[in-house]
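One chain of protein is taken out of this complex; the other chains stay put.
And now, subunit A:
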Amino acid sequence: MTLAPPAGVAAEAFVVLDKVGKIFAPQISLAEELLAHLGAGLDRRVLHAVDGVDLTIAKGEALGLVGESGCGKSTLGRILAGIHRASEGRVRIDGRPVTDAAGRKTTTRVQTVFQDPFASLDPRMTVGETISEGPIAHGFVERRAAQAHVAEWLLRVGLDPAFARRFPHQFSGGQRQRVAIARALAMRPDVLVCDEPVASLDVSIQAQIVNLFLKLRRDLGLTLLFISHDLGVVRHLCDRVAIMYLGRIVEVGTAAEVYGHPRHPYTRALLDSVPRLRLDPDAAGGVSPISGELPSPLAPPPGCHFHPRCPLAEARCRVERPLLRRLADGRDVACHLATDAPPHVPHGG
């Protein structure tokens, strides 16, 4: 397993997201435009789902992307996977862009595993057809060699090669997710984008799939963008972690350091919100919630998006956007109040 470099940016950037943004704007028809001229209300609000994101991932590294619903983490993952076209900025894998000027995906080097294997597998295709469709279409395997190819990948993800002739409905959730992983890997990608791949699985099955990802990383040297709201799973699987809030990255660092000493107030609040397994009846149990609601991404607060919920917010935080900057210890933090001196008191305890 590769050890992450201490810096927030990977030593050798294999995946580069450069000032990437994504704006979803309502499609306004001519009729609506005319009605607006006559005085009708028109919702012209745009959603800045991803806002100026700079991230890099080294070859063979696993980067966790953590945030709450609506923070833009899935949109960012889809931009890297070439499913969505970035409105701003550039996305490169090994120096080459993921999409062409028209927004069409131009590479097979990045593949995706989605959250819900009940929705992401075609119910009318056998598992074998599902896994071999991509490699055959792109000329990676001959049609007559497809069966062996399918068998190899089923074995790699811990399934019986005889399953190739079965349909998705014959499998449990965990098995389906293995099929979805095999389908992605059969394209021999360098980069795998995993969007909440264990969120819909039962606890005992979740551990099996987490172990599978660990094994595949060791076996194949995969580069991973692992999107999750589950801080525990990300800590377990990823070298570095990026924390996202309302479209922006607020903190990036090695998983051990970010979890041990969060430097952004949102990261700290998020970690404090997670219930911990309480084993001592006398231990101060419970969670300390973040005050306030998650603001609407359609109308995020000005300045630092987190300032209305931040216990440390000052006047400056309400007007000026804090940029992601490198601290002396190599951590990237987007907070006006973050200082170079690491905090003395370890977090949590």
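As a convention for this text, a residue touches a chain if its C-beta (ideal position, glycine included) is under 8 Å from a C-beta of that chain, and two chains touch if they have at least 3 such contacts; residues count from 1.
In the analysis below, contacts and distances are computed from a predicted model.
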Omitted chain (choose from "ATP synthase subunit b", "ABC transporter ATP-binding protein", "Carbon-phosphorus lyase complex subunit PhnI" or "Acyl carrier protein") - UniProt protein name: "ABC transporter ATP-binding protein"
Options A:A101, A:V203 or A:A299, residue touching the unrepresented chain: A:V203
Residue of A:V15, A:L270 or A:C335 in touch with the missing chain, whole complex considered: A:L270
For subunit A, the residues touching the chain missing from this view: 1, 68-69, 172, 174-175, 202-208, 210-211, 214-215, 229-233, 235-237, 255-256, 269-270, 272-281, 285-290, 293-294
